[in-house]
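A single protein chain has been removed from this complex, and every other one stays in its place.
Read from first to last, the chains carry the letters A and B; within each, the first residue is number 1.
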Amino acid sequence: MRSNRRGSLLSNTIAYVLLTLVTLIILVPFFWMVTTSLKHQTKIFLFPPQWIPSPIVWGNYIEVFSRQPFHLYFFNSTYIAVLVTAGTCLFASLAGYAFAKIKFPFKNTIFLILLSSMMIPTEVTAIPLFEWMSALHLVNTHFPLIVPPMLGAYGMFGVFLLRQFFITVPSDLDEAAKIDGCTPWTTFCRIMFPLCVPALATLCIFVFLHSWNEFFDPLIYLSSSKLYTLPLALSLFTDQSGTEWHLLMAASVLATLPLLIVFFFAQKKFIEGVAMTGIK
Amino acid sequence: MKKITTLLLIMLLIATVLAGCASNTGNHPAKDGTQGNKGGTHSDEGSGGAAKKQVKLQFSIWGNDAQKAMYEELVAEFKKTNPHIDVEIMTIPFADYQQKLSIMLASKTAPDIGWLAERMIPQFLESGQLVDIAASVKEDNEYDFADIYPSTLDIFSKGDSLYGIPFSTPPMLVYYNKSLFAEKGLKTPTELYKEDKWTYDEFLNAAQTIADPNSGVYGVKLVGDWKNWSDALLPLVWSHGADLFDADGTAFAMNTAEGQAALQLYNDLMFKDKTHPKPGDEITFDTGKIGMYTGRYSYVSKARAITDFEWDIAPMPEGTHGKGTSLGYAGYSVFETEHPEEASAFLKFITNATSMGVTSQYFVPSRKSVLESDVFLKAAPQPSAESIQLAVLDQMNDARIAPGHKNWQQIDVKIQTLLDYIYTQSESVEEVLSKMEAEVNSLMK
Partner (left out) sequence: MLRNEKWYGYLFISPMVLGFAAFLLGPILTAFFMSFTDWSLLRDISFVGFDNYKKAFADDPVFWETVGNTLYFSAGLVPLNLSLALGLALLLKKKLPGIDFFRTALFTPVVTSLVVWSIVFKYIFATDAGLINQALRILGLEGPAWLYHLELTMPVVIVVSVLKNVGLNMVIFLAALHDVPKMYYEAASLDGASRWKTLTNVTLPLISPSVFLALILTLIGSLKVFGQIYIMTGGGPGTSTYVLVYYIYQQAFKLYEFGYASAIAFILFFIVFLLTLLQWSVRKRWVHHEE
């Protein structure tokens, strides 16, 4: 018994040491980003490195906004991510419900076809989509960043996720509603949609995260810098004469902070959400 | 059934809202609908003689916000005399400018007028996507076309046609950290230049003396961005008597003894003398850790923010074949547009002597009258008028514009990729140059 306890004390210590080590490796970049963002430009490459900036230059954050219309990039990123998320949740839950609970011919075939499309890399569809958007004069607008992901890759994932969820909902509920004279639409609105809110929260987190951080699509579609989303806007701090690291780091902090704050307050949901997307 | 209708309506509504939002915040003229992005209003078409219909032009730049604000003021000025022309400024970052513009031109959604850098011009000129403005500028006495340095117009000319007007021709020059030079008791490049002794030998000597690896101080830095090889190498190559392309611009010409010497020097600065930061280093001149930085005049706007040390500018050092000063280059061109007349009018306005005086706060003007005026020389307390005279004005006659090619994008990627084998010390200068010769030549056909 005693040796067992000593063994677990030892193993706990080892666990702490290992975890601390990996956590440090992962947190140092964040720390370094914040520190650099508060340094004067002549202090960013000092040797030995300055861990705590001196003087602390809050002005870098103001400079970011005066150098670039950063508020605009915040707005662009936010509204695009919100629209994509809302649209995906609505359409995916409808389709997920239909595939799980409504009987109609070719249901499983259609579902399998949709499901199989999840393996299509968006990078492969990007070229033809770009051609089409270009023909429709939708290049250099936000349209290609909103609608194709919503009804395309994210959408299919959502359908899959929500179908799995609706399958676990007892069919009694459905039957009861049917006997009460509910149409599938009213059943969906009154019973099923409220029920799937937890699963939807998962999907929301997944989609919002991806949309907010998306880089490839904005990179190819957007020309005019006033349409830029945050990840793309960060490239504006580099030019031919090099990178202004103190400003770039301040801008990076600004681009990261909103999502991190939400994450810290809703981390349980976040982690559960991501874990669920893995398991189901 | 009613419910289904409601549902359908909701879906339709959402779809419309989405589409609406997308195009509203999107590229402005997308609102014009199928008529496209040409920026004009429909009423403009078929208006015949009464040409004073409202027109909206799009003007693309890669400048920063301050430069954009400056143009907005110029546009306001322009509107006083041309109330029927609106100009909207569109910023596209330099790194993506050529590719984005190519794509927009191909899909007929391009701006009407915009900036072009020397390396971009051949491609657009070859594909016939620029508008000839020769008649419009040459026949207008008030415009004073002769005031523009003729050498800066070559790149935009093809026979009697002219496809653009330059507005910024910043020569490559040396920014030096005066404080570091004083600390080491060195003569500054400016002093040496005045004594006619500012050579590559002195340049290397200064670099050696200033470099102090223990405190992370480097003598010299030729590159800003490690991918931007042309700014770093051209002056070096030219001053050593080599060239990038041959005289007709049909073959790679750097694989010569002179070219090797130039590249070897660059190589040795990094790996033998260790006076130049190593590849992948991110130190910039304004950190005060670089003795000399070779950059374009346009960098002064950033350098002016330096408060921690004294700095100044000087001409490039003299090599075996002169200073090899390269000239940065940017001009305005009118692109394929439905409003060539209005676009040309705007182009002429922003390149007239008064406007160029305004833009000279950021750009080295291509008009003689502006370049030699106090507006340019005394725009800011730093650098001094004397330094500008030495490092900019006096160099204009010998300075050369970087060569271009219609396949510049491919050539650029190729040279940059091959140069990495020098940066990684995995191949010798000779090997890299002969590979460059073979691979670049195949792209120049």
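Note that in this section contacts are C-beta pairs under 8 Å (C-beta built on N, C-alpha and C of every residue); 3 or more make two chains touch, one makes a residue touch a chain.
Fair warning: this is a prediction, and the values are worked out from it, not measured in the lab.
Undergrad: In the full complex, which of B:N82, B:Q99 or B:S161 touches the chain missing from this view?
TA: If we include the chain that is not displayed, B:Q99 is the one touching it.
Undergrad: Footprint of the hidden chain on chain B, which residues?
TA: Residue positions of chain B that touch the missing chain: 4, 7-8, 11, 99, 102-103, 106, 127, 216, 226-227, 277-283, 289, 409-410, 413, 416-418, 420-421, 423-424, 426.
Undergrad: Applying the definition given at the start, please give the residues of chain A touching the unseen chain.
TA: 12, 15-16, 18-20, 22-23, 25-30, 32-33, 36, 45, 47-49, 91-92, 94-95, 97-99, 102-105, 107, 110, 113-114, 117, 119-121, 123-132, 147-148, 150-153, 155-156, 159, 178, 183-185, 188, 209, 212-213, 215-216, 219-220, 230-232, 234, 245, 248-249, 252, 255-256, 259-260, 263-264, 267, 270-272, 274-276, 278-279
Convention: only the chains that are shown with their structure count from here on.
Undergrad: Express in whole angstrom the distance between the two chain centres, defined as the mean CA positions of chain A and chain B.
TA: Chain centres of chain A and chain B, defined by C-alpha means, are spaced 36 Å apart.
Undergrad: Where on chain B does chain A make contact in their complex?
TA: Residues 3-4, 6-7, 14, 18-19, 21-23, 25-27, 30, 34, 36-37, 64-65, 90-96, 100-101, 103-104, 106-109, 215-216, 224-225, 228, 231, 282-289, 295-296, 299, 302, 305, 308 of chain B touch chain A in their complex.
Undergrad: Which stretch or stretches of chain A touch chain B in the complex?
TA: The touching residues are 41-42, 44-47, 66-69, 76, 79, 83, 87, 90, 134-135, 137-143, 146-147, 150, 183, 185-186, 223-227, 235-236, 238-245.
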